[in-house]
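Mind looking over this structure? Questions follow.
Removed from the display is one protein chain of the complex; every other protein chain stays in position.
Chain IDs A and B follow the sequence of writing; residue 1 opens each chain.
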């Protein structure tokens, strides 16, 4: 049914993975669905040995007995047949047909999808036009027509339903295959001389399998409904055989006089399909790599704070921003791991502090936590305090914290392509930053935002204001980011690797701009980077971070000139100098060899 | 943009052409012929042969098809055998009704689906999310023909709040209010399943978008959570949900078959079921082309809306 399955990235093996079953059982709804379905399947499997009356034995004189009558717990139908017995035997038939149809549709549809996606070009085009036609054909009519051609009967209903559902498999699988067929490992397999069939079977199929399973689990319920629909129209099971749809269809004549005859099979269909759907929903969540990685968890507006955290005193009351003993971690699948382990920092008005460290050292998490921007879940601030003008940010009510964002502390982020909203014009995005804290007329808003864009060096700002981020160069986008940060003249700007995604010449321009603006407006700047070269350009002081700790801090020149910590030395050594060429690598190699020994 | 739309419209032609061939073949394969449907119990071979020659059905299939397609190109869709009426008249009259029903159902399922999906995403894992998830999955799990009957039983027979069937009151109706009253039950029944699908996808899309960097930017600006969710996240999520709404149009149009029968809605779906059973091949052709055409058209609209929402595709 759903056609918009995103191409899942290949599931990454890693320590954070838990077994699929455990994930499934974590989902209570899915667990209920699984239990219900198992119970239903078990019941139908046991049908032959249960003490049930013959489902086809008629007794017209005892027809339409109500629920709970003697000998017939669910009453009898229009021919006096036992409804319970027919229900169980009928569920058996309906499930077999529904599941077989799912398998048939999955097999054919996936084959079409893989061939189409893998072959591409003309074949793809032709096959997809065929699928389009199938989809454009009203599905019930297609089934009706197929049954009309083949004649009635359960097997033919099965084929009809399978055919009708082929497009979903074909389209979903094709989408994924198309993505895979240009991936490196497929190219590699091709270059190594593997045949097409072997590539499809060994490289493609294992990777599209999750999509097939997801599509199956989400369409199986639908198929059972459709089987019931066809039987309801009299095109499925042949009398006297019971299946849920025909029970519903035949019992409908008594809807007003003996509603249980049709309500009972209706409820049964509902139970089977909903347990399948609930389970399918759970399976999709489990197999979807985005959910496993936590990418499908909704982040709250502010980072969660442990109510029992320790709250160290503000050790530098003169500073505009002080971070004391900050500890932040992430909870994934019930396991907590710390990312920042007791960091303390301070920033004076008008000062620029560089926070430097390699990726994963916890510097960005530290920076984001200051205004509560670490995503929760999974992030949580376990300990420490953050003082802004002497006031503990972590104790602020949510609304106060939100109103401090942008007005007192503003951020500039790393990748300006993903950090700007792709569907809003840049003028609007800047204006929005202003409007969040100041009430201005539309005209004034526009003028202010154009002035800001102009100030950060966007040429022809008035016209450019109507452009969208993707129409701008990387450097210009970052200038927009800076303009947004400046919008409310904040006291502190936190720049999280603002130049990392840019090329060197643009990087220099942006740095110059930042320095100029900082001096002009007297703002404090917390500058996060992994590059000592950048630090020397702009920072007054520097703090070196590693594995969630600050290992060294001091005036930039002092640290640079006389690094105390081994790690700092290595970082400094990593700044390449022009003209050193291969000798640079020779110089760096031993340092990192030592590093490798040092870490477990 | 206009050239894109034109291109899409042109690409419809081979699909519709292919469909017409399929319809012709399928209808030719179905046993029984229209003469039997016209004659009913009095269908002797002799009478059947007479009527088949009256209707031009004694010609070879390929020839029949080319005669038909030739006429269609001149705007003549032929006459319905069973109704003895121009196909175009009947189809257009019926299509209006289907369009009203499917259109309203589509709007209904989009609104319900989007709202439920967004609320469910925003309250992820809260009880609201659980309730919505359950209700939505329940909606997908109910046989719609059965739901329709139960709704009639409750709302029309028991409580007498709404009319049981039809499109307008027989007397004194005919205005918009009358139409809306008649629409409530069938449109709701029709929308239930599609609303569920849209809700689930909206939820997933919202959750994905809420993890994006630009949402963090919006938060860093100090925007209140409401505008973060509705102005930023929803807008972006909508772009990936819209094509799904287009596909749901197919289900709504297809599902209309059951609903139109149960609610006696004078639409194309019910007409097609009857036309298949009476082997009214030209009426089936006309009906399928209209339904398939509107499916493609709804998808085109979805694409256009998506393009308008997302400036990255626009250029």
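Quick note on the criterion: a residue touches a chain if its C-beta (ideal position, glycine included) is under 8 Å from a C-beta of that chain, and two chains touch if they have at least 3 such contacts.
Please note the rule applied: contacts and distances are computed from a predicted model.
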Out of "Xanthine dehydrogenase family protein subunit M", "Peptide ABC transporter substrate-binding protein", "TonB-dependent Receptor Plug Domain" or "Secreted protein", the chain not pictured bears the UniProt name "Peptide ABC transporter substrate-binding protein"
Neighbours of the unshown chain, displayed set only, are A, B
The listed residue (A:53, A:152 or A:474) that touches the chain absent from the view is A:152
Which of B:24, B:65, B:234 or B:263 touches the missing chain? It is B:263
The one of A:143, A:258 or A:353 in touch with the missing chain is A:258
Of B:6, B:21, B:157 or B:313, the residue that touches the missing chain is B:157
Residues of chain B touching the missing chain are 30-33, 36-47, 50-51, 54-55, 79, 82-85, 90, 93-94, 97, 149, 152-153, 156-157, 160-173, 177-178, 181, 261-264, 266-267, 270-271, 277-279
Touching the unshown chain, chain A contributes residues 56-58, 60-61, 63-64, 78-80, 148, 151-153, 234-235, 238-240, 250, 252-258
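One rule holds for everything that comes next: only the chains that are shown with their structure count from here on.
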Whole-Å distance, C-alpha centre of chain A to that of chain B, is 30
Contacts from chain B onto chain A in the complex sit at residues 14-15, 18-19, 22, 26-27, 29-31, 121-122, 124, 130, 133-134, 137-138, 140-143, 145-146, 149, 153, 197, 200-201, 204-208, 210-225, 228, 232, 235-236, 239-241, 243-244, 247, 250-251, 253-255, 257-258, 269, 272-273, 276, 288, 291-292, 295-296, 309-312, 315
Contacts from chain A onto chain B in the complex sit at residues 1-4, 6, 29, 129-130, 132-133, 135-141, 144-146, 148-149, 151, 221-222, 225, 228-229, 232, 245, 248, 252, 255-256, 262, 266, 269-270, 273-274, 276-278, 281, 290, 295-299, 301, 368, 371, 373, 375, 399, 402-407, 410-411, 413, 415, 418-424, 432-433, 436-437, 468, 470-471, 481, 484, 487-488
